[in-house]
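Excluded from the complex is one protein chain; the other protein chains are retained at their positions.
The letters A, B and C name the chains in turn, as written, and every chain counts its residues from 1.
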């Protein structure tokens, strides 16, 4: 919303007295105007989480020197921390197979200005269905057929393209291939998937058919970070919609697609706004 | 709502031409004014479901003679069918352990006139917590301690009480004991349970702790008919509520209780209004 | 879903005994297989509403002769009625100004096969913003600038285009012009508007600014038939989304757009499936 640029600091550390005051003081002493600050202490794990956002205008330290100045404080409190700047948008690649609704939705929002923190650099697919869409929107398209024996090769091609573009976030917008552990290791907490069920229910293949078979009265969608455990990564967002006995599987698919679009979008947006922290296998979201 | 009494016919049979017309005609020819009629053809199983409700006033056949007159039609279409009358309320027993919120909610609605089709005859518990409440509302209370070695004995006592009262519906309003297969067999599709999760996720014990551990962003509640497969019976109703990282397990419990109350109430009400049909392991609900 | 084509009969008449039976009998006697039948008696007005859908395959009367055969029954019960066939899709024109999200959404669903009952023939706008989109999707675009003194002229052009295409449904997908009473008279219950508030709250201009000013905790969207009373026509569908003090007007706009898309889509779909009947200034929807 704002024209001025901000710095955003994400912190995790063992909980103790004085962290909030110390970080606030760090920013204030250097002339930073705090725009937003949020913290959370997780009673179960004894961990403390903080997100601090302040205006760069008037801040007395150049962007590239902030890490150095913050290091002693970080060390004192044994912090894991990340620093982001809103004038440095994230480069994004979208992976998709044959269902294009999520891709379509992301592209329309992107074009409408709803994702100002992103630069969509690349659309990657094991099929050709998304190609006209990519061309229409002027985004580079990479076709990487995934055939059993050449899967490793396809991933090498994909990784090279991601590196070439400096991609910082991979979105699996209904990409129906399982990424290898090796691939995932390159993008820890940097791959967001949309699964078309209310996880942990109906993990794996054909979740709408599973839901129909079970006779649930609500269907769901789940966006999560991808880890090596299929459909088990930290959940970012979920939502549900009402269904009933009149709905065939094809109706669930249709109703579910509206959920998938919005649940994936929210996750992507929060990630791009640096509002998500990891708490073991869970997420802390300062929305 | 209405002062006049109605007959309600629930029908399941193989789908074929002419069922709706035949049943409509059956009622009309005998002077019945149809108040509501709904049908559903399940494409997957080829089964047809119908619910027909008509006014008894002006109907040319006495209540006890309707089954006999309907039998030839039922046979022709190979129907399973049930017939109910709104002037014959269902006698109900509520089972509960130590959490009283669902019981409390049902009792308040009952007293407020929201369950006119029910007569709550009995509250049964393996604890004494609900006893003052039962006394306060003037409902008979039966304490049946469930000790491992005497479980069968407890169930015999319960069954005898249910029979004595002519109970037609058993509500498990957070009753933390597993009913034996033998018990369940006496009340097929006549026992409604509330499970405090969005089934099939988090079946079994401590669903809120499971949900907290998993880091889901919505919690749920599910009401279902009880079968011998624990937490696997036909789902009647479900709902979800949003939670986040700030919520401890105790918060999930509290938020979830509001879901449980409403999800159980809806199931009970639909059952009492004879709006639920069984379709294999699923339900068809003509709400 | 089905490959076979259906007839759909929508009926309103004073409530009395025997209507359901008579209509069911009419279809059955002519060999029609009833696929869906729903009825509603409105206690307040004493009106009866019915929707009957049956397969044309095997029906003993040709489409064009059904009205003649049904007329005596209709007369007997003083019915208002409409007859539709699923093999005759509705021709649609979409009016839009500068906000394209609803148009975009409809076009994507249309292309994805979610609106098989429609043929989108025309996009009409008082601006040029939607023109590239129309071209991209291969749909005719008509630019009709609406200037105060030439408004009547613009509407004449629009009406001529609608007539030329045989348009049966006009969708106002965020069209920021008030249609004249003369225009509306040509399409009674055939113009669907999306209003970006939970009507009757915040009718008129700038509803999101009004909502922000008022400090509501939910915003809404409403789709309705257009009548000569601005934002007062029969409501078809509504939905709401949660907002809070952190949301600026621009955030409400963004959150609201997701509501608008889905609320307009549902109304359009129900209309195209002939599931909506009028009950005075209200709607009866047999979804």
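We take it that contacts are C-beta pairs under 8 Å (C-beta built on N, C-alpha and C of every residue); 3 or more make two chains touch, one makes a residue touch a chain.
Model, not experiment: these values are computed from the prediction.
S.K.: In the whole complex, not just what's shown, which of A:35, A:159 or A:178 touches the removed chain?
M.R.: Of the listed residues, the one touching the omitted chain is A:35.
S.K.: With respect to the chain omitted from the figure, which of B:153, B:206 or B:250 is a touching residue?
M.R.: Once the missing chain is taken into account, the touching residue is B:250.
S.K.: State which residues belonging to chain B touch the missing partner chain.
M.R.: For chain B, the residues touching the absent chain are 1, 101, 104, 108, 112, 114, 136, 248, 250, 254, 258, 262.
S.K.: Where does chain C touch the missing chain, residue by residue?
M.R.: Residue positions of chain C that touch the missing chain: 40, 42-44, 198-202, 214-218, 220, 234-240, 244-246, 248, 279, 281-285.
S.K.: I need the residue numbers on chain A that touch the omitted chain, in ascending order.
M.R.: Contact residues on chain A toward the absent chain are 17-18, 20-21, 24-25, 27-28, 33-39, 41, 58.
Going forward, only the chains that are shown with their structure count from here on.
S.K.: Which parts of chain C, given as residue numbers and ranges, touch two or more other chains?
M.R.: In chain C, no residue touches two or more other chains.
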